[in-house]
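One structure below.
With one protein chain removed, the remaining protein chains of the complex are shown where they sit.
So, chain A:
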Amino acid sequence: SVVGGCGRLPALPRQPGMAEAEAAGDSGLGPAAAQESAELAAVIGATVPTGFEQTAAEEVQEKLGSASRISKDRGKIYFEVPARSLPQVHRLRSVDNLFVVVQEFKDYQFKENKEDALKDLENLVKKLPWTDSLKVWELNNSLKKKKTKRKKHNLQSPASREKLSDGGEEGGADQNNTNDQENCAQNPMAVEPTGGQDTEKPQGATSRNGVEEEEDSEQSDVKVEVQASSESRTKAGDGQTGEGEAKVLRFRVTCNRAGDKHSFTSNEAARDFGGAVQEHFQWKADMTNFDVEVLLNIHNNEVVVGIALTEESLHRRNITHFGPTTLRSTLAYGMLRLCDPQPTDIIVDPMCGTGAIPIEGAAEWPYCYHIAGDNSPQAVKRAANNICSLLRKNESKDSSTAQGVPLDILQWDICSLPLRTGSVDIVVTDMPFGKRIGSKKKNWDLYPACLMEMGRICTPGTGRAVLLTQDKKCFAKALSRVGHIWRRAQTVWVNVGGLHAAVYLLRRTWERAEERRSFW
């Protein structure tokens, strides 16, 4: 069944006794309706770092017991869960953004003529099964509100968000709004046209290419409280007051389009689809203060219509102090998973930067011991601050004594690590990319030295390394020189801030490293 012309979701009176119901601003779902929604089978779409779809699918299987389908549209996986599992879904660590699938078309036939193709999309709106998905969206909202209440206000100004672009892909296309507001001013529909890439690229703004921009690491210790949802925009959705008059929902449409046979652009599709949505639900189009974000994902002949369940990418969750090249937590998680950490493993990140990888590691694999190090005092300071933030977050729960974290940080030289030979199980790091830090020439000398030293500290036979690098040529060359110590086991091609990079899984051979008759 499809929601009819009336776009107002009924204002249900708030019921006391609903599990964890909080004071004002609750979703307005009565217990019976919530119960019913919770049992719905929701098809969830998740965006993940490209290359790590399999890893994400494994995490979903492990934590939710559901099998995933990996889409041809890279960086997306789909799985089905009962709607009541939404809290666990949000806790997945390999996922950047989530949406509920309204409908999926595996082989949609687009008309060749632009007007016809667009008209078809418009006509599609009223035929789609919106009801269940909207119920899931509503249930999801009530979860978000609870989270918001517990956490402090996020005071990110749009200006500071722009500044922080270090190339990490911000899943929320709302970043683009500030740029495109002028373009859309004339258009009364004001549906979000950006986020539509006419090339094969996961969601991300071409205008904010963080590669060029190098933050001044001295000054910009920009402190950002990244919690579940931002309060920096007033949420129109807050006002389901249940006091008679239900508010009209505000929405926007984000279209991602990839493929070379379409006769229309993503902007056009978003605009026309949005027009039909507005017509059908009588919702109000609003680019910045929206309640419902409708997703129209077109990848060749695969069309997926969804409703966003996350508003800002989950990938910044652990990092409050950014550096110029901070790695996404989801990518860090994927890398760690690749090396299959076992309890009691010693895991070292010898070039940790702001600590994205070891912090993710300590949070998710608390039965391992994590050691992080960097030679840069700024990096070490930032990493230490990020760890403190993590400790404070743990502290704020009911425990009286502060819970420690199995993670230590040191300032050291990657070529001269103060660690015993063969004592480390896993080395995992983001190797410097010539373009952002250091230079390509420096990498030429650095990479072999790193690999040797990492080989020395790593346990022969059982040890492994997972290394991310953009300088694939240099890496391959360096690797060929240390073939007696490292074997390449797997390569994952990834996209880091628009750069094509690779993650290499290496296994330590059984050959023992020479004991260094040196300072250590």
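Rule of thumb we're sticking to: contacts are C-beta pairs under 8 Å (C-beta built on N, C-alpha and C of every residue); 3 or more make two chains touch, one makes a residue touch a chain; residues count from 1.
We take it that contacts and distances are computed from a predicted model.
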Name under which UniProt lists the unshown chain, selected from "V-type proton ATPase subunit", "Vacuolar protein sorting-associated protein 35", "Multifunctional methyltransferase subunit TRM112-like protein" or "Hemoglobin beta embryonic-2": "Multifunctional methyltransferase subunit TRM112-like protein"
Candidate in contact with the missing chain, chosen from A:Leu86, A:Val380 or A:Cys458: A:Val380
From A:Pro82, A:Pro406 or A:Gly498, residue that would touch the chain that is not displayed: A:Pro406
Residue, one of A:Pro418, A:Gly461 or A:Gly483, that touches the chain absent here: A:Pro418
Hidden partner chain, residues of chain A it touches: 373, 375, 380, 384, 404, 406, 409-413, 416, 418, 518-520
